[in-house]
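Our next item is subunit A:
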Amino acid sequence: GPEIVAGPGAEPECFAPWSADTTYMQWPAKEGPFKIAIVNGFVGNTWRIQMIKTAKAYAEDPAIKDKIAEFKVVSTGTDAPAQLGAIEDFINQGYDAIVTIAVAPDGFDRVIRLADKNNVVLVPFDNVLDTDAVMQVNEDQLAMGRTWAEFVMKELAAAGVSEGKILEVRGLPGNSVDRDRSIGINEVIAADGGKWEMVSVVGNWDDGTTQKVVADAIAVHGQFAAIVGQGGSNGVIQALKDAGHPWVPVAGESENGFRKAIAQYKDDGLKGISIGQSPGLVAVAMKAAISALEGNPMPQLISVPLPVADYTTLEDGKNFWSDLPDNFFTVNEFPPCGVNISGPAIMAKDESDLN
Partner candidate 1 sequence: MLRLVNQNRGFAGAVSLFVVLFVIYNILHPRGFSSAVLVQNANESVAIAFVAMAQTVPVLMRGLDLSVGAVMTLSACVASYLLTGSGLDISLGILATLAVGTAFGLLNGLIVVYGRLQPIIATLATGAVAIGLALLLRPLPGGDVDGDLGWAMTNTVWDFADTYGLADGGEAWWLAPFANIPVPLILLIGVALLVWLPFKRTVTGRTIYAIGSAEGAAYVSGLPINRAKLAAFTLAGFFSACAGLYLALQTSTGNADTVQAGAYTLNSIAAVVLGGTALAGGIGGAIASIVGALILRVISFYFRILDIEPLLQPLIEGLVLLIAVSIGAWRTFSVKNRLELFR
Partner candidate 2 sequence: MTSTPIVDLSGVSKSYAGIRALEAVDFAAQRGSVHAILGENGAGKSTLIKIIAGVVSPDAGEMRLAGKPVRFANPSAANAQGVVCMFQELSLIPDLSVADNISISDPPRRFGLIDHRAQLVRAEALLARVRCEDVDPRTMVRDLSLSRRQMVEIAKALGRHPQVLILDEATSALTARDVQTVYDLLGQLKGEGVTTLFISHRMHEVETLCDRLSVFRNGRHIETFAKGERTDGEIVRLMIGRDVTAKYPPKPPQQLRPSVLSVDGLAWETALKGVSLTLGKGEILGIGGLDGQGQKDLLLALFGVLKGVRGRADIGGRGLPGSPVEAKSGHPRVALIPEDRKTEGLMLPLSIADNLVTAAFDRITRGGIIDAARLEAAVQDGIARLQIKVGNPKDPVRTLSGGNQQKVVIAKWLMTDPDIILMNDPTRGIDIGTKQEIFRMMRDLADGGKSILFYSSDYAELIGCADRVLVLYDGQVVRELEGPAITEEAIIGASLNLGTAA
């Protein structure tokens, strides 16, 4: 297993420690090239598909290609035993690092112990674990939730609205990012002086599902003062449009369609904020795994900054593309890490091939 060591770690501009208290870990250096596996859980949305494509493209990146001897991706669905089994199997197969999005924040004790026993580097990212025993890569989910809610409260206050129903669209139940974002959102709104009634629906981070549940919620509840949603933001917009719901402040992720809509309707009341989890996190996690295998000291919790954009900062061709389809996450690259695979490049190019 890794040793707890003193910082600083390697490439701090890429592998930024979460906070000042973040510990550092170091694994015994190994000879490359390495065998690396990605164990994804859920496969049901665009984000995960973009993530898998980014991972495969990044594995071919000249900067790391030679360091990888074998690269495998499996998606196990949301079944915990299947995911744990896949991780353990890769450990048994002698893989050096396993990058994973966990289907639940707990329950990985056993595979962590096994990974340590076999000096395998296990790197959860995106939906990370509630533990400090492994190296993890993520954006700050709690902060994401808070920022969304603060933005919405600020816009509502600016519009002079101080009461009403706020719709929260949640992600896949049971996952850590869904939980943390929701905590952040509700904390801020509860602390606000306004008279808010929260209505919450489950959109599974997916446009279609989100569109359906938001439409149903509008049908049942009439009008909302604002909407705060996790992935699936295109669906929120579509549902508002379809229902003829007036434009209200909306917080969401970084889908191109969502950003397009904000840019288009900001003057009609769609005061939007777009903070996306980046599918490119997978590349950061892969890079971190390799760096750890090479024996570098690494922060236990690697922080990737929140890519915040709102109606005041959106710029066509820069952080969204009005001529490209809705259906990809705009934020994908992370230049400080040399992750330069952009959203349009990985997702939109096939589409243009098609048409």
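Selection criteria: all candidates are chains of the complex that A comes from, given by their letters.
Observations on the model:
Here, a contact is a pair of C-beta atoms (placed from the backbone, for glycine too) under 8 Å apart; a residue touches a chain by one contact, two chains touch by 3 or more; residues count from 1.
Quantities reported herein were computed from a predicted structural model and do not represent experimental measurements.
All listed chains 1 or 2 share the complex with subunit A, though the touching one is 1.
Those residues of subunit A that touch candidate 1 in the shared complex are 37, 40, 43, 49, 52, 72-82, 84-86, 88-90, 92-94, 104-110, 113, 173-174, 179.
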